[in-house]
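Data first, discussion second: the structure below is written as structure tokens.
For this depiction, one protein chain was excluded, whereas all remaining protein chains were kept in their positions.
Chain nomenclature is as follows: A and B, assigned in order of appearance, with residue numbering initiated at 1 for each chain independently.
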Amino acid sequence: MTATRDRNVTGTPFTRGLGVVTLLGIALLVILGLFVSPADVTQGESVRIMYAHVPGAWLAYLAFIVTGISSAAYLWKRTRSLTWDRIAGASAEVGVLFMGISLVTGSLWGRITWGTFWTWDARLTTTAFLFVTYVGYLAVRGLGGSHHQRARRSAVLALLAVLEIPLVHFSVQLWNTLHQEASVAGRGTDVTMDGLMLFSLFLGVIVFTLMYVWLVLHRQRALALQDMVDDTGLDAALAARRAEAVA
Amino acid sequence: MSETRRAFASVRATARLIAVKDLRIERRGRVLTNQVLPFALIVMVMFAFALDSDAVLERVAPGLVWLATLFSTLFVIARSFAVESADGALDQLRTTGAPSAGIFLGKALALMIQLLALVAVLVLAAVVLYRADISWQGGVLLVTTAVAATCGLAAVGTLYGGLSAGAKGRETLLPLLVLPVVAPVLIGATRATESAFGTNGIAVGEGWPWLVLLVVFAVLFSVTGAIAFGSLLDE
Partner (left out) sequence: MAHDLPVELNDAVAVLGAFPVLAGANLTVQRGEIVLLRGPNGAGKTTLLRLCAGLIELERGHGHVLGLDLSTQRWAVRHRVGLLGHANGLYADLTVTENVAFWGRTVGASDAEIAAAVKRMGLDGRLADVQVSRLSAGQRRRTALASLVARRAELWLLDEPHAGLDATGRDELDDVLRLAARAGATIMVASHELERAGTLATRQVEVVAGQVRELGATS
């Protein structure tokens, strides 16, 4: 963990700089996405949803990959540290948030473009399962117990999720190809992209990634502070309990 | 005897001990037969009310069988771990030093046997209530499917049941954790059962690929569960 100057804040010069860059990037993305870039020939104005939807989905997947890797790092004895656990937790929280956003924006886009909020496409269905799975993961993180208990339990769960996701994806895919007509997703994504549109999308991915790093750094430090409060609370409580024994 | 072989023997002995114990408790307590089974059957009847058409019922019968199984599974898992936490037996199990893989496999095995009995009754109910039809070949597929599917359900159930045993809000946490994971079982078992029932004229042969999915799932979660259970139990 980067040393924080002041123990009671989560910001450092680096994260402040990162925050400024991220906010500027978001402003630029809004301008490009909503005003400068052209409407799509086939999708019309609704294509603008993509500038938030695609980076959001990307960010969520990135977040869950980070959760998985940090969980493995925690479980591996040589790298065992609660910092990994906090990164896993912070990343999952941000991931769930953005997966929720990308599911909502995705179905809105689907309604406009395909005329339906939802389609039983494998990628979409897996995403929904991923969302529920990580909501469950966060619930388990909140079960209580000591810090290492929480860390071990949630790390095992995160790795089980890594096992679960390909299985769900594969079975949904199999289910789709055998029993339904080809999904609409295949038809919708085949659009030729104008240079500016592609740039906006690319910028979106970069900006969202920066935002992810920014949020996770802060959240991870906030979690560390929370754990620290428990520990300093323990010091005070210990002192009080010892005094009780003397009396 | 080598170290590894001794470890395996110890896992096997523990698994047997636990499975026999769990099944004996079920035989005495009769929670499966007197509570879970009636629940599952009433769900099957409720499906009929909701769908309200013989043709539709016949078409979706396989899915309903497995959906009812899935819901009932949650109760059987909860019961399996309520038995352990009721009088602190889980703490005692932790202190016996019995291999956690053995505890996992034993509990999963007992769960699987109970679920198999449940599925058998529900399939019978589908035949009676939804007019499902099973050929001789379909029967073979159905039995294999039931074995593979209940094995997967039992493995996942034991894993997450152990995780949420004794936790606050376990009643709601368990379904949240289990249901997304067992989606492949629901999909695979339903398709395989459709073939076995010959629903919509699907041939029995089309069911076997789904069985592969079920077997992969069962093996994967049984192995992972046996490895991971210790770190979930060790608290």
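The working rule: a contact is a pair of C-beta atoms (placed from the backbone, for glycine too) under 8 Å apart; a residue touches a chain by one contact, two chains touch by 3 or more.
Since the model is a prediction, treat every value here as computed from it, not as a measurement.
Of the listed positions A:Leu34, A:Ile65 or A:Ala237, the one in contact with the omitted chain in the full complex is A:Ala237. Listed for subunit B, the residues touching the missing chain in the whole complex are 13-14, 17, 21, 24-25, 28-29, 83, 86-89, 91-98, 234.
What subunit A contributes to its contact with the hidden chain is residues 144, 146, 148-149, 230, 233-234, 237-238, 241-242, 244-245.
To be clear about the criterion, only the chains that are shown with their structure count from here on.
Averaging C-alpha coordinates per chain places the centre of subunit A 32 Å away from that of subunit B.
Residues 159, 163, 167-168, 173, 176-177, 179-181, 183-184, 187-188, 191, 209-210, 213, 216-217, 220-221, 224, 228, 231-232, 234-235 of subunit B touch subunit A in their complex. The residues of subunit A lying in touch with subunit B in their complex are 75, 129, 132-133, 135-136, 139-140, 143-145, 149, 152-153, 156-157, 159-160, 163-164, 167-168, 170-172, 174-175, 178-179.
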